[in-house]
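Report on the structure given below.
Now for chain A:
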Amino acid sequence: MSEFLQSLVVGIAVGASTVYALRALTPFRVRVWIANYTAGRLPDRLRIWLAGPTACQACGSGLTKPSLPKK
Partner candidate 1 sequence: MSELPIAQEARVVALVSPLGDRSDTIERLAELGFVPGERVLLLARALFGDPIAVRVSSGTFALRLAEAACIRVELVSVAS
Partner candidate 2 sequence: MTDTAALPTNLAGPVFALVGNPNCGKTALYNLLTGARQKIANYAGVTVERKEGRLKTQTGRLVRILDLPGAYSLRPRTPDESVTCDTVLRRLPGEVAPSAIVAVVDATNLRRHLRLVLALKRLGYPVVVALNMVDLARRRGLPIDGALLSHELQVQVIETVGIRAHGADALIQYLENFQTQDGRSSLSDDATHLSVSDSEAIAADYVEVERILAACRLDVVPLGTISDRIDRVVLHPVLGPLVLISILFLMFQAVYRFAKPFMELFTDLVGWLSVTVGSLLPPGILKSLLVDGVLAGTGSILVFLPQIITLFGCIILLEDSGYLPRAAFLLDRLMGSVGLSGRAFIPLLSSFACAIPGIMATRTIPGARERLVTIMIAPLMTCSARLPVYVLLIGAFIPDRNLSFGIGLQGVVLFSLYVGGVVAAFAVASVLKFFAKGRAVNPLQMELPTYHWPSMRNLVLGLVERVKIFVGRIGSVILALTIVLWFLSSFPVAPTDFVGPAIEYSYAGRIGLALTHIFAPIGFNWQISLALVPGFAAREVAVGALGTVYSLAASGKDVAGQLAPIIAANWSLPTALSLLVWYVFAPQCLSTLATVRRETNSWRYPLLMAGYLFALAYVAAGITYHAARWLGTDS
């Protein structure tokens, strides 16, 4: 395998991992804000992915409401 191809594969892996790790470390509300802010600017699929696995699938708002009543 050529050195260029190796670098390319490694580069993609590192890039994708960085984005993934950053998403995992970003608080949920911030992610939802980004997803909402980028509406119309980024593809919807990407935005849903950004909002993350806890995005509310049922209401589509991207927000799960805590079921605990506020004090």
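Note that a residue touches a chain if its C-beta (ideal position, glycine included) is under 8 Å from a C-beta of that chain, and two chains touch if they have at least 3 such contacts; residues count from 1.
These made the cut because all candidates are chains of the complex that A comes from, given by their letters.
Quick caveat, the model's predicted, so the values are computed rather than measured.
S.K.: Only one of these touches chain A in the complex, so go through 1 or 2 and give me its number.
M.R.: Selected candidate, touching chain A: 2.
S.K.: How about chain A: which of its residues touch candidate 2 in the complex?
M.R.: Touch list, chain A to candidate 2: 1, 3, 6-7, 9-10, 13-14, 16-18, 20-21, 24-25, 27-28, 35-36, 39, 44, 47-48, 57-63, 65-71.
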